[in-house]
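The structure under discussion appears below in the form of structure tokens.
Apart from one protein chain that is not included, each protein chain of the complex appears where it belongs.
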Amino acid sequence: MTSTLSALATAVATEGGHGGGQAVVSATGVFDLTWLLIAFPLLGAAILLLGGRRTDRVGHLIGCGASIASFVMGLVLFFAMLGEPSDGRAFTVQLWEYVNAGGYSVDVSLLLDQLSMAFVLLITGVGSLIHVYSIGYMEHDERRRRFFGYLNLFVAAMLLLVLASDYLVLFIGWEGVGLASYLLIGFWQHKNSAAVAAKKAFVVNRVGDMGMVLAMASMITVFGSTAFDVVFASAEGASTGWVTVIGLFLLLGACGKSAQFPLQSWLLDAMEGPTPVSALIHAATMVTAGVYLIVRSAAIYDLAPDARTAVVVVGAITLLMGAIIGCAKDDIKKALAGSTMSQIGYMTLAAGLGPAGYAFAIFHLLTHGFFKANMFLGAGSVMHGMHDEVNMRRYGGLRIMMPVTFITFAMGYLAIIGIPPFAGYFSKDKIIEAAFADNWVVGLATLLGAGITAFYMTRLMLMTFFGNRRWQHSDPPHESPPVMTVPLIVLAVLSVIGGFGLLYLGADIVDWLAPVTGEAHHDLPMPLWLLITITLATVVAGVAVAWAMYGHRAVREDVPAGNPLTVAARNDLYGDAFNEAVFMRPGQYLTRSLVYFENRGVDGAVVGTATAVGGLSARLRRWQTGFVRSYAATMLGGVGVVVLAMLLVRLP
Amino acid sequence: MNPTNYLVLSIILFSIGAAGVLVRRNALIAFMSVELMLNAANLSFVTFARMHGNLDGQIVAFFVMVVAAAEVVVGLAIIVTIFRTRRSASVDDASLLKL
Amino acid sequence: MTFPWLTTLIALPALGAVLTALVPSGRGPLAKQVATGFALLTLLVGALISIQYLFDVDMGVESETYEWIPEFGASWALDVHGISLALMALTVLATPIVALAMWREAEDEQRDPKAFFALLLVVEALTLTAFLSQDVLLFYVVFEAMLIPLYFMIGMYGGPQRRYAAVKFLLYNLVGGLAMLAAVIGLYVQSVDAGNPSFFLPDLIALDIDTTTQWWLFVGFMLAFAIKAPLWPFHTWLPDAAAEATPSNAAFLSGVADKVGTYGMIALVLPLFPDASRDAAPVIVALAVVSIIYGALLAIGQTDLKRLIGYTSISHFGFIVLGIFALSGQAATGATFYMVNHGLSTIALFVVVGFLINRRGSRQVDDFGGVQKPAPKLAGVFLVAGLSGLALPPLATFLSEFLVISGTFTRYRPAAIIATLGIVLSALYILWLYQRTMTGPVQPAVEGMPDLRTREAVVVAPLLALLLVVGFFPKPLTDAIDEAVEPTLVEVGVEPPEPLAPVAEHVEEGTGR
């Protein structure tokens, strides 16, 4: 992994000019095999899910093998890409024609450029580490094979998402990761809470999918296509109104997948899934798909300042919301989930800043992938040793029992709160800079977020690894086996050097991405050193407050009452309560009243008509007296009528 | 003589026959009224045959007679059967054809 | 004179029905084998025809016309075009699967399976005739005749309320049929007035009918098709029929037989009454949108498994009708494609639900819970079938739903946006159903529930596999459909919407789009 990064860095160093809209060429040589990236994990998933019990014994190995094979393929492609000139690193691989209906045609083709390359390495690299970690974590689960099948399915779908060259194909991957997420959140199906959380995640994501579908429908209306090249190239010809609409629809989609306000509610519940899932899907990769989507659609957002503003606002709100929620949670995974929301808020905010921020969004996305996966896996390791206890108030002083976990977790901790020279410092600081350059308010929000981040992460560290021991097990906590700690160590190393490496070892990730995202320089309203000082001061203040509250004093085992803000934060800032009051309850009433209306109104009208006809028939039946003379009279009358009718018709 | 007179006579006989069917309860009289109606129609046919110089009217009347004979045979057999079981020749007594 | 493949395709199941009926009673297994054998034979012939049209291989299939009632200009005229091809393929494919799925249903009701299987083949023959017919009178006759075997299938082999459901089904559809009969006669009179008395579809399409008359005839045809399809508010027979018929019968009914209604809309109503269709499109689109949302909301509110699936079908039929009357090539292709996919997906759902009901002996959702634990494979196929129902890519249902929505968006934006809500609602009803039945703590009553049996796997696997394969490689089918849909829309006289923004030049050259 480290070698990858240095290679990346050296490669970046050699690369020179930049500017958006590089030419995309058909893939040749090794790039023609890009599809293998997806094929490996897909094959793995197929074998594991269709193979049945026969593959139980080797299931985890097949799963890991598929993921690692994909990673190796990614590396091969990466090095091949380094050999190309910096403005000729985008390749398309035409696989097959998907559909052609009413003039709208879609090809299944892959686009491999610098942006997707970065994601491929993140997904397969971190994904492989988490696969390996899961061998240990899921060892005692009888359905481990299936777990690996789902993980492989996820990796395949996620790779399709980032490699697609058409929004429709991207959407297939988009829904694929949603499905994998659904399956993995609800992996422990016998728990009702897990099943409910899985359903919630999927349904909320579907609300976002509405945005995706409508965005694509708008693209078809405006451009007649959803292919990246057509849409991006024609975007300038479209009216600002349409571009803004498309941008807002895409933002809705991104909000769903990345748990951004107002669709954030599912992410905290998603922690019901096994911890490796939380690390891979709900921290490092899938939830960042929204950011990828926005950055990938740069050509559209560049033309729609209003949509960009909306993205920034959403990012800022989520960044603060997530941070506040993270402060109040006692469940270690939920605290980390709040943190994830908040960090993705940073990325979204950065992406909303336009060309000035795209690269930093991706930069932070990558470093966040490292340190957040590290911390989630660390939390998993803690839980593994603590018999699946997740309440931090029952932890305490674990640094002695779990030294490796502690150290690696600490690396992640220092990275996320942004202490130089750890990874998070570089990426987050860049975002704060860009935010201040854009707007004071947004800048202050990011600064405040940094402070709160320092507070809640310190709180988490102190409650878990320091302080008094609040656990009562006959069987004391133990360190996890090497198969789990080795991935932790690798990720910890990445958390330390990732930021520095990506930014300064050789050259800049900003330059690497520039051919895709474009580049813009910003002017800070204050000297850079001042801003860095202020930021670090805020972080230190956050750490100090946390230490005063949780390090200085003993942590209580029972939950203190807390102030209104704390209570609100514990309740996810009433996001669920809002959804319940505004959508669920009225929805239930609506459904119930519709069922009533259906039975009484619509069906009632039909059945009522039938009853009325029946009643009328019962009355008309009395005409049937049985007296042949009555019938004869009727007949004669009828003959008269018929003759009369004929006369009237025939005679002039 | 104006042949229309025959037609008018035919109408009168037909109507009387129809009235007989409608008002008489006795199955035999009702049945005979039907025969009267058939005869009235036959008279019209014969009159028209002569009026237009076309023999077909007479042929039709002939067939009507034959069919009427067949009908009488079956009809009377039914009346006799009903009389045997019900000891009555009133058509109103046989009013079971209803719900 | 080439071999009459199309007539053979219809004659095979008809012959099979006769032979099945001739099997001595008490030899149930033999009757089933004969019926399934003929269904498979039909599938073979259907596959042969499909190959010619999907992959451009000449198999010698040609349109056929034989005199039927020359006095009226009615003929036994059959032809295949993209739309009918898709539905024909669906029918021949679904029948053997449904036959296999209902293998034990008649016995479970303590009834002779012979008639059940014979009737199924009769319905297949009639449905195929409806899809292939090029003669409006012939279409009408089979459209109505189809009700009789279906009536008996529901009324003889269903649940406790089956008679009520069967009568309701029959009466509803007869009302529609009556309106259609009047319209068929009206149409014929138009052809007489034009000097060419005929029921032959191309002749009738060539007629120039004034708008008022078109409106009346349109209403007659549409009423029949809207009831059959079924479109809100003419839908209430479907949930009853779906709930009371045996699961496979319900599957065949809503999966295949009801497609005659939507087929009629796109293949008869649009080309025959272009002006009226254009004028009425906003109304129909509104009804379709109501169907989508209403069906989905009611599905959420159901407690009976089969009723629930019935309501999901109403929602999906709403999408199909929406696509047809959005009057854009993309939406119409999507709608026709949707018919096929919805057929496969609904059959899978009904059949799997049938397995569940058969095991538990109850149709109530609350009687299940935690089935996933004792029967993981069953839960797996249920989930995949359900995911096809909520149109998850890459299952084929997704593409059709997307084409319908995006095609509608180009013309009726508010309708498309509201219809998109269906995406969320469908996820809600399917996953909530899955959650209540399959996950959570294992209910005592479902402990030891047997997992998927081999026969059941053979029934479900091809459906799901097809949904997946067609989902990945839809082009041959959608191309065939698209080719047939285009002239229809030209007939209606709507121009395909142009992209609002000029396509950048270098892209046009570069990729040849």
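As written, the chain order gives the labels A, B and C, with residue 1 at the start of each chain.
The rule is short, and it goes like this: contacts are C-beta pairs under 8 Å (C-beta built on N, C-alpha and C of every residue); 3 or more make two chains touch, one makes a residue touch a chain.
Note that in this section contacts and distances are computed from a predicted model.
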Protein name, per the UniProt record, of whichever chain is missing from view ("NADH-quinone oxidoreductase subunit J", "ATP-binding cassette domain-containing protein", "Branched-chain amino acid ABC transporter permease" or "Sarcosine oxidase subunit beta"): "NADH-quinone oxidoreductase subunit J"
Chains in view touching the one left out: A, B
Residue ranges of chain B at the interface with the undisplayed chain: 1-9, 11-20, 22-26, 28-29, 31-33, 35-36, 39, 42-43, 46-47, 49-56, 58-59, 61-63, 65-74, 76-81, 83-84, 89-90, 92
Sites on chain A contacted by the missing partner chain, in the whole complex: 625, 627, 629-630, 633, 636-637, 639-640, 643-644, 647, 651
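Everything below uses one rule, namely that only the chains that are shown with their structure count from here on.
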Maximum centroid distance from chain C, chain identifier (CA atoms): B
For chain A paired with chain B, centre-to-centre distance based on mean C-alpha positions, whole Å: 93
Whole-Å gap between the CA centroids of chain A and chain C: 36
Whole-Å gap between the CA centroids of chain B and chain C: 59
Contact set on chain B toward chain A in their complex: 18, 21-23, 25, 30, 91-92, 94-99
Residues on chain A engaged by chain B in the complex (per definition of touch): 621, 624-629, 632-633, 636
Complex contacts: residues of chain C adjacent to chain A: 168, 171-172, 233, 235-236, 294, 297-298, 300-302, 328-334, 337, 370, 372-373, 387, 392-394, 398-399, 402-403, 405-407, 409-410, 416-417, 420-421, 423-424, 427-428, 431-432, 434-435, 438-442, 473-475, 478-479, 481-482, 485-486, 496-504, 506-507, 510-511, 513
